[in-house]
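With one protein chain withheld, the remaining protein chains of the complex are depicted in position.
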Amino acid sequence: MAANVAKKTAKKTPGQLANFTKGFIKENPVFVFLLGLCPALAVTSTLETSLGMGLLVVFVLVLSNIVVSLIKNFIPKEVKIPSYIVIISTFVTMVGLLTEAYAENLFESLGIFIPLIVVNCLILGRAESFASKNNVVSSAIDGLGMALGFTFALMLIGVSREFLSTGAIAYGEYLPLGVSGSIFNFDTHLFNMAVFGGPAGGFIVIGVILAILQAIDLNKKKKAEIARQKMIEEKKRLALERKRKKELESAGGQA
Amino acid sequence: MTWTVFFTAIFSAMLINNVVLLRFLGVCPFLGVSKKTESALGMSMAVTFVMVVAAAVTYPLYYLVLKPLEIEYVQTIAFILIIASLVQLVEMFIKKFSKKLYKSLGIYLPLITTNCAILGIAVQNITDNYADLYGIGPGFFVAVVTAFGAALGFGLVMFSFSSIRERLDAATNLPESWRGVPVSLIVAGIMALAFLGLGGIV
Amino acid sequence: MLPGILFVCGAVGLYMVSFALNKKTAAPEGLSKIDALKCGACQNFACTIKQTLEEEEAV
Partner (left out) sequence: MLDKLRIALVLLIIGAVSGTLIWGTHTLTYDRIQENRARARLAVYVEMFPELDVLDGMLFEEVTQGLVQQKITMRNAAGDLIGYAFLGSDTNAFGFIDVVIGIDPSGKIIDVIITDHSNTETYVRPLVANYFENFQGQDITDVNYDANTGATQTYTSVQRIIEAAKLLVAGDPVLEAYQSLFTTVERYEAVQTFSAGDAGTVEEVSLYDNSDDLVGTVYTGVITYEDETFEMGFAVNADETFAGIIFFDEAAQEAFASAVAAFDTFKDVDLEAIDLDTLDDEARINVLKDFASGLLRILLLDDEELARLLQFDFNAARAGESSVPESERLLETFAIFDEEDAFSSQVYIGETDGYGSNPIEMWIVIAADGTIKNYAIVDHNETDGLGDIAFDAMEILLGEENTDNYNQSDAYTGATVTGNAVRAFIDDALADFNERTGD
């Protein structure tokens, strides 16, 4: 539903669309700002746990952004940060209880990383730098976009790690989907590098992804640089031509 | 209960379940504050101090207040608020009473409120159920010792990682796209592999 | 019901009081300005030093 709202509003004002999508690539909290690396490493050994963590963050971030922007005018400046922490930890506690009740497998596998959403810099960061300065709708959209960007990053890491470590992508194991099984099940030892399911694999996978992003970024910059160089040369050439033309004209005049 | 329990707790928290490399707690400061060995050590000292105090406060809070009142469900918010106030109070006292200490730790203390390692260890001490294993009283000491061991492990990894990083930043033959954070993460991954090998120590 | 709510109120109060007290306490002389470079890499928004830095920048 929240996504629909976002789309509708996005149609009306193109600014909101950018506000929504910026979290995915341009300002991706994990890949660009290195926020929330703890959960990005710890709960991403499978796709499902990554998605589960992402959904919890969506819930907490959207709600806390809404609440913070709603009450931003009532909170005294002196106790701004403490109030945000209280609001966030309230939602995290609620989310933890709900998860334990309705998705106990996810709760088991996320373990202490559910209470640790409280200290995820992303959430406090958005409350502090965006929600406390903008209206409710923008804050909600910003929260949703950022959290989905976070989820996207987690899922990207999760899918790589699960595939590398097991050769398959399982579903229904942790989330209460009602069905379970696996897709892309390569029944071969080739895709069975258990190390990627473990701690070391987390660091390495994120490192590789960041390197690829950095390479793309560098590539772009390089292309832009080449284009700029070409433009400058073109300008120089034009200037030279003009100069020659002038010289020719002046020479012709003399003649 | 014997002394071996404490040694086991310290070594397992420090090496086998290293907070940063094997449990992914406190990765933000691990990457953020490890550019210089000096700042890495400062951060580790601040973490050690706050982690031990936080464990010593949250454990009795849970068993003497939350459990008897049957309000275990407020654990998350209670712990984060208590740790946050603790950090504020510690910072205040340091400001007031020791200029030297404030000079070395002052920058790092405020970062600690949102350091997942502190809250993580506090929560872990409860979920690991030392109270059931050793009794509430002795369990308290095991919890504090575990926190101390975890902080030592954090310091150990911070120090070695920052030493490596200082050299990495000076390396010029690295491909451009790997420079900075990506190669640091790969190094951290290799360190995590090395720490896996310590699994059999206790 | 009551103990839970009261406890949360108490914890909130404790945190805010300690926060306010800490903010009131001035840093020792010569140490009020923190080296911005040391702070740079960290993305922590709860950091009071970062806040003061930003505020000073804004001024």
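Letters are used for the chains, namely A, B and C, taken in the order the chains are written, and counting of residues starts over at 1 for each.
One rule holds in what follows: a residue touches a chain if its C-beta (ideal position, glycine included) is under 8 Å from a C-beta of that chain, and two chains touch if they have at least 3 such contacts.
Here the structure is a predicted model, which means the values were calculated and not measured.
Trainee: So which of the visible chains would the left-out chain be touching?
Mentor: A, B, C
Trainee: Using the definition of touch stated at the top, determine which of A:65, A:83 or A:151 touches the missing chain.
Mentor: Candidates A:65, A:83 or A:151; residue touching the omitted chain: A:83.
Trainee: Based on the whole complex, identify which of B:74, B:92 or B:143 touches the chain you can't see.
Mentor: B:74
Trainee: With respect to the chain omitted from the figure, which of A:17, A:32, A:75 or A:195 is a touching residue?
Mentor: In the complete complex, the chain left out is touched by residue A:75.
Trainee: Please output the residues of subunit B touching the missing chain, sorted low to high.
Mentor: Touch set of subunit B with respect to the missing chain: 73-74, 77.
Trainee: Determine and list the subunit A residues touching the chain excluded from the picture.
Mentor: 74-76, 78-79, 83, 86-87, 89-90, 93-94, 97-98, 100-102, 104, 108
Trainee: Contact with the hidden chain only, please: which subunit C residues?
Mentor: Interface residues of subunit C facing the absent chain: 1, 4-13, 16, 20.
Note that in this section only the chains that are shown with their structure count from here on.
Trainee: Please set out, as single numbers or ranges, the residues of subunit A touching at least two other chains.
Mentor: Residue numbers touching two or more other chains: 34-35, 82, 85-86, 121, 124.
Trainee: Where in subunit C do residues touch two or more other chains at once?
Mentor: 12, 15, 19, 43-46, 48
Trainee: Once bound in the complex, which stretches of subunit C touch subunit A?
Mentor: 12, 15-16, 19-20, 23, 43-46, 48, 51
Trainee: Would you tell me which residues of subunit B are touching subunit C in their complex?
Mentor: 28-29, 31-33, 35, 39, 65-66, 69-71, 73-74, 77-78, 81-82, 84-86, 88-89, 91-92, 95-96, 99, 102-103, 106-107, 110-111, 113-114
Trainee: Applying the document's contact rule, which stretches of subunit B touch subunit A when the two form their complex?
Mentor: For this pair, the touching residues of subunit B are 21-28, 31-32, 73-77, 79-81, 84, 113-116, 119-120, 123-124, 127, 176-186, 188-190, 192-193, 195-196.
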